[in-house]
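Shown here: the complex without one of its protein chains, the others still in place.
As written, the chains take the letters A, B and C, and residue 1 is the first residue of each chain.
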Amino acid sequence: MATAANRSLKARARRIRLLLMDVDGVLTDGRIYLQSLPDGSAVEMKAFHAFDGAGLKLARAAGIRTGLITGRDSAATERRAREVGMDFVLQKQAEKLPAYERIVRAAGVHEEEVAYIGDDLPDLPVLARAGLAVAVANAAPEVKRAAHYVTQRAGGAGAVREVVELILKAQGKWQAAVRSARA
Amino acid sequence: MATAANRSLKARARRIRLLLMDVDGVLTDGRIYLQSLPDGSAVEMKAFHAFDGAGLKLARAAGIRTGLITGRDSAATERRAREVGMDFVLQKQAEKLPAYERIVRAAGVHEEEVAYIGDDLPDLPVLARAGLAVAVANAAPEVKRAAHYVTQRAGGAGAVREVVELILKAQGKWQAAVRSARA
Amino acid sequence: MATAANRSLKARARRIRLLLMDVDGVLTDGRIYLQSLPDGSAVEMKAFHAFDGAGLKLARAAGIRTGLITGRDSAATERRAREVGMDFVLQKQAEKLPAYERIVRAAGVHEEEVAYIGDDLPDLPVLARAGLAVAVANAAPEVKRAAHYVTQRAGGAGAVREVVELILKAQGKWQAAVRSARA
Partner (left out) sequence: MATAANRSLKARARRIRLLLMDVDGVLTDGRIYLQSLPDGSAVEMKAFHAFDGAGLKLARAAGIRTGLITGRDSAATERRAREVGMDFVLQKQAEKLPAYERIVRAAGVHEEEVAYIGDDLPDLPVLARAGLAVAVANAAPEVKRAAHYVTQRAGGAGAVREVVELILKAQGKWQAAVRSARA
């Protein structure tokens, strides 16, 4: 029971108004499915999780804005972001920090009000800046060391939902979210 | 050995004439696969399980009607429901309780004759009403607490088959089902 | 160390000249992927395993004929059977026993020269007849009880390769198979 650490984590979570994340390995388990087409080209598929989708809708209903930053470019990601009501969708970002800064400015929040969830080395510069830095259970060791919190669930298997729950509980909004999800 | 609980579970299962369920996380493991198409749109894929399909056919052969209620809308789900001979298929239901009530009325059964299998918060209102409320192994904690029975197998990996077996065994119909499946 | 059982298993494996199997849950892990298409229909996908494909080619090279019997109908299965050089491909078989009998007659072998790998209730009548009855690790309990051998690997994750290895080792052909695979 690292009570001081818990208290500090809760204090960080209590301030969050914007929840940002990477895609591959965070909203998915990192698998990049490529399907060969008869014409010799290939299209991409990604596996998202229903728990994360429901969690992101709960966050939104509780007034937390959400968004993603990814180096890849995928119609699947675009559709998923739309389905779960994301506010900021930045794909094809060779570097994540400038994209992060652009979103923070557009959202008009302070950096201590931003949570970011990552899994690999390119996420490190953003994790060093966000008020609540989260690594998924399957993250690279360097990323886990840079995080304030490491999720118990893996990316693509509910890790994002776990972070939403952490934030809403710290903010005293979880019970209301459960009630509204039931309605 | 919670004998009283077992007896009560068996009593609940003995009455079931209608087996309803959610789709994502129950008939699947919760993964929502989205495939990018060359035209920039994306289509959805779901992973069902052969064990569940065989189980649902056994239920039907034993005189139990079956159905599903889901918030999403998917041609894959439509086809799977048809393949396994489901009687009630309600997709695109923002709220599950009205859909549940409509099915119960159409089926002409009492609520204690209905089993419902769920995994997440939107299933809670229906679980509070069904005669046999089941949570899959991978359900949210709130859902497990609301259930009379938590499956050992996860959604998309035989959880529905496990419930069919539980019901048919309680009704003394399992041996006949095995014999007919062999024929 | 059930030495007598091992000896009997080896004796059964030594006689095998024809290796038959179910598809879903045996050559796959039981998942039936259905993809929604833009026109509102849905197409099926299956996940086979490279180890099983290599194993089936080793069996063929060692003079064992192979085949499958399934209740479903799938272009994916057809293509996979062709890729691994299967001799008998019977899809859309509502009952497996007549299909099994037809293959055995066409192959001109005795039933004690046939191995069959299954996972679920419809496989029981064939398992009761084949000289070597195998259940995969993920088979239903009724199927495991009916089998002479239960694989350590699950269906879709190398179970079929494990059976090929068991047979070729019993027949003293495994070392030659490894050498030829290297060549």
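Rule of thumb we're sticking to: a residue touches a chain if its C-beta (ideal position, glycine included) is under 8 Å from a C-beta of that chain, and two chains touch if they have at least 3 such contacts.
Since we're looking at a predicted model, the values are computed, not measured.
**Q** Given the contact rule set out at the top, which of the displayed chains would the hidden chain touch in the full complex?
**A** Those shown chains that the absent chain touches are A, C.
**Q** Kindly state which of the options A:R31, A:H110 or A:R179 is in contact with the chain not pictured.
**A** Touches the omitted chain: A:R31.
**Q** Contact with the hidden chain only, please: which subunit C residues?
**A** Against the left-out chain, subunit C lists 33, 35, 37, 41, 43-51, 53-54, 74-80, 156-158, 178, 181-183.
**Q** Footprint of the hidden chain on subunit A, which residues?
**A** Considering the whole complex, subunit A reaches the absent chain at 24-25, 30-38, 40-42, 45, 95, 119-122, 124-125, 140, 142.
One rule holds in what follows: only the chains that are shown with their structure count from here on.
**Q** Looking at which chains touch, is this a line, ring, star, complete or other?
**A** Contact pattern: an open line, chains touching in sequence.
**Q** What's the rotation, in steps of 5°, that superposes subunit B's Cα atoms on subunit C?
**A** 90
**Q** How many angstrom lie between the centres of subunit B and subunit C, each centre taken as the mean Cα position?
**A** That pair's centroid distance is 30 Å.
**Q** Listing for subunit A: what residues touch at least two other chains?
**A** Subunit A, residues with two or more chain partners: not present.
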